[in-house]
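Note that one protein chain of the assembly has been removed; the remaining protein chains are unaltered in position.
After this line comes chain A, so read on.
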């Protein structure tokens, strides 16, 4: 399906607002949306929420023959998947212009900045090496896919662990995950991208644009930086946009301090995940179903027990062919979920008490929506550049 066209008045509103230093969602020009990073049960699964933009990345690995030109290195393959789930104009299995742009930028930021030590992925020179594959699934497109995709890919790579390998002469033994502790990838630095939408002929730069802003903007400036404030990627796109040298430098300053914070946040999320895993009974993404508590519905394990007809399983004799039951369903349409039951009859599944009926439980009154106050506070972010960048940070107080 075609993308819904953008009306002129919508576009004008955004442009006029940016001229006055205002944005549709109430952020300041150099403010990012709320970022949330969650991990799955498998190693190398990372979901990133950037406002409403949602991206998931999964890392996997396999043993391959290394390239003859780089015989002592493993391989890194990055694949971006966009399906109709993310937006109506995306087609499953076919990357459009936008998809190719995202794929290439993520590749440039992560692969070309050589943040993964590929030499450590080599098992036997010219014979065997690990190929690490990153699949990035775009789940919801609400602008700034590039930043979300890079963050998800980096998060997944940091989280990933590959099976351990030992060499016995020239025989390669790959240990299963339960056999020996898996090995994390060697990550040399953490590059991230930060995108700016360019308005007003490149005079105004807007950090972390939404879909509406991206479509109304003249162009886009993408910066890839790591936590050491080193530039890894730089791209300016758009039709006939001129951008001043000073504007690029000030954007770089803003982006650098943001990148430091983002990497810090990613490391904190990884540490939280590791602590959660150590506790045992880790459920991964199941927790992220409850990201917005007002919208979820849960049925706890205690409520899903029901009375089932008891089955005696006997080994069938050859003479005793099963009699074909014509009537499959005895009590059609009748929900037999009575509370009273013969407890003594069950001998195997006795760990829980008979529970009250599974019938719809009365939903407890929802807590009245607390008025959310947005408090703006000015925070000085100490950085080593000559001019200090003052940033606006909002915090939601409930």
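As a convention for this text, contacts are C-beta pairs under 8 Å (C-beta built on N, C-alpha and C of every residue); 3 or more make two chains touch, one makes a residue touch a chain; residues count from 1.
Methods note: contacts and distances are computed from a predicted model.
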Q: Tell me the UniProt name of the left-out chain, picking from "Exoribonuclease phosphorolytic domain-containing protein", "Trafficking particle complex subunit 6B", "Ribosomal RNA-processing protein 43" or "Vacuolar protein sorting-associated protein 17".
A: "Exoribonuclease phosphorolytic domain-containing protein"
(Q) Considering the complete complex, identify which of A:14, A:45, A:63 or A:76 is in touch with the unshown chain. (A) A:45
Q) Which residue, A:87, A:252 or A:266, contacts the hidden chain when the whole complex is considered? A) A:87
**Q.** For chain A, the residues touching the chain missing from this view
**A.** 1, 40-42, 45, 47, 52, 54, 56, 58, 60, 81, 83-88, 92-93, 133, 135, 137, 139-142, 283-286, 288-292, 294-301, 304-311, 313, 315-316, 322, 324-325, 328-329, 332-333, 335-337, 341-342, 345-346, 348-350, 352, 354, 358-361, 363, 366, 368-369
